[in-house]
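Structure provided below as structure tokens; questions to follow.
Only a single protein chain was left out; the remaining protein chains are all shown in position.
Moving on to chain A:
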Amino acid sequence: MRVVSLLRVEIRRLLLNRMTWFMSLLIISSPALGLTLYRPISSTAGSGYSTSISGTFIANPALAGAIAGAILLAVLTAMEFSRPARHRMNALTDAVISPFQGAVVRTISLLITAAVIQGLTLLAWLPFTLVQTGAIFQLDVYVSLYLAIMLPAMIFAVLMTASAYLLTYRMDLTLALFAFFALLSLTVWDENWLLRWINPSIYYVSDAFSTSRLLRYILWNRLLWGTILSSIWLLSCLSIRRYGKGLVRSATINVRKGYIPALSALLIVFGWMAYTGQPFLDHSKMELDSNSKRFLYSDEFVTISSIHVKAFPDFTRARQHGIAEYQLQNSSEKPQTIAFSINPGYSLSSASVNGNPAVFRDLHNDEENRKTIEVDIPGDKEIEVTLEYGGFPQEWNILALRQGLDSQISRDYLYLANQDFAPIPRDLIWGSDEPNPYYIEVDLPSGMTPVVFGTETAQSVGKSSDGSIRWSIETNGASVILYGGDYMSRQIDAAGIQVDFWHSAKHNVLMNAFDADDVIRQVFQYCTSKYGPLQFYKDNKMRIIEIGSAGGGYASQGASVMGEDSFSARGFQDMRKGAGGNEVLAHEIIHQWWGLGNMFAQDDSERSWSSEGLTVYTTYRLMKEQYGEAYARENYVDKWQAEVDDYYQNFYIRNPAFLDKLPKAYRTRMDNGVAQMKQYSEMPLKLLKAEQLVGGEQKMDDILHALFNREIDYASPFLTYQQFLDACGLTKEDLELG
């Protein structure tokens, strides 16, 4: 009761303090900095600043508010804690209330002040955000982003500053320690998503799909720091000076309150568990191993004829659960071991073969966001393997700073790719030449439409008792990429191809306003006129899918996928904003000409020669035709050159003798970036050089047209670098960049 009444007095005193109101006013205004001066979310455009509407008008201001709020509340906390000493009233106040109660009451009142400031900030910025975000606005996203980003930063600042003051009893040292703590987050911990307490890492905030996973991982970061700082604050309470004694003797007296160290230790253990046991990222090796996907279990005796997966995603807990059945044929008539790749966040709850329990082993060998499950099968000729699996899908750890984009299970959006959807049989040979069927049954909430990466369409086959809809999809292959959301589709006739374009219903107005159909049509017409019509697809059909990601996309036979930033209003309004955003749309469509599985093999030993080189080059040519040479040079050629220079001019690349001095983590990062640089930048520069050497753009177009329409040798159907060089009459040396 005494603490409550003291709290009431302290809060009243704080609210009557002009300094509190001055600080509050500054903090409430500080999100304005995030609109122009401090925009930490990465731009998805090559030049100029562009990110989603939610990122621009909610997350960036919240991040700016977090930093300003933390700094100003730290100053206020230091001033409030040092007030009795500064006014030489501490002897008196200590005589009236116990110093311990005083510290608790001051801390809680400052935490309540932070919460009040946060509430006022939310109210103050609501009208502006509502007007700026328009149809995109979602109150829950607005409130939850501010509460996850800004409020905890202020709370942590209060706890940290209060702890520092209770330890040092010096205002200057307290603020210096706070500055150290803030700078750690802004500099040294910049690449560690768990340690960034003041500026949580946000790569992109979705407008059209979901922010659910992003929020989950920010909240995990907050949970970690909340426990650690609460523990430190409790420990610092032990150093509250008693009876005019120093730190050590006071601690000796205070430690008699045994529950304080016990609770503090418990919180530290909890924090440690939150740090080491984070569920969001896998534990893949940082080194990319180009051989990792090669055959490990190549088994000429076991073939596969079909896959049937029943999936029941849990949209409340964001977990996948499913039962997968695999029809196999074992011609060896001996027991064999087969393997499956699965998301490292999943586990198998049971495995059976022909209805009998089977032995399986989880190798926990995370690599490139997969791990291996081995299953022993008997010598029977016909085998049905049934695996029951589930868990929380983990994202690849090398993508730690762009979390929430590569896998998602939420009420608004589902994105489960390959091993995230179901275990993928590894290295088994298909039983026939025809693509083998892959049947999917999946339960989704009403209002969510499933779309697969391919040309097949889902059929609604029933309704569950909980109101969810059961969908059935028949596709083929060894794995599936499944998307779900408020999808709607439109049919576009583009240069003789029937394009089935799936996008979020939230973007429908945008697609109509800016005539997205025409933008898509232009790309098809350009490529068809230069290289010839697409000839790979049955019934001349293909699919384009918008997903809740940003900064790129992917394509394969029959489907091109791109992030929602490819369809932003700003991108449509100003196509000259720089390579990125909408130009990803063109890039992913062009992959239908120069794509994996039709022109290029999945794994090419010559890593720089891939589907990306010709696709990037063609995108450049298209943009040059549309916006002129100066634009194309600035946004493409200069950027390729800059990236190539960035690699080759790196001190350690130029001076390999020093490479062993560089810590392994940085060496690995450099190695991992080489393939991307060679494919996306060096090869396009070589192709540009080839264009000049063969006599210009027209000649190059003729060569590429001939290569695209060449007579396919089915023994080696893919386009090789040597074939390209031969067609140009050039050698590898001719295209060296020097």
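Here is the rule we go by: a contact is a pair of C-beta atoms (placed from the backbone, for glycine too) under 8 Å apart; a residue touches a chain by one contact, two chains touch by 3 or more; residues count from 1.
Everything that follows uses one rule, which is that contacts and distances are computed from a predicted model.
One chain of this complex is left out of the view, and of "Monovalent cation/H+ antiporter subunit E", "Transketolase", "ABC transporter permease" or "histidine kinase", the protein name its UniProt record gives is "ABC transporter permease". Remark: the omitted chain is touched by one listed residue; of A:Ala45, A:Leu145 or A:Ala182 this is A:Ala182.
For the options A:Met79, A:Ala274, A:Leu688 or A:Leu707, the residue in contact with the chain missing from this view is A:Met79. The chain omitted from view is touched by exactly one of A:Ile67, A:Leu194 or A:Leu416, namely A:Ile67.
Touch with the hidden chain on the side of chain A covers residues 19, 33, 37-38, 67-68, 71-72, 75, 79, 85-86, 88, 168, 170, 172-173, 175-177, 179-180, 182-184, 186-188, 645-646, 649-652, 654-655, 658, 661-663, 666.
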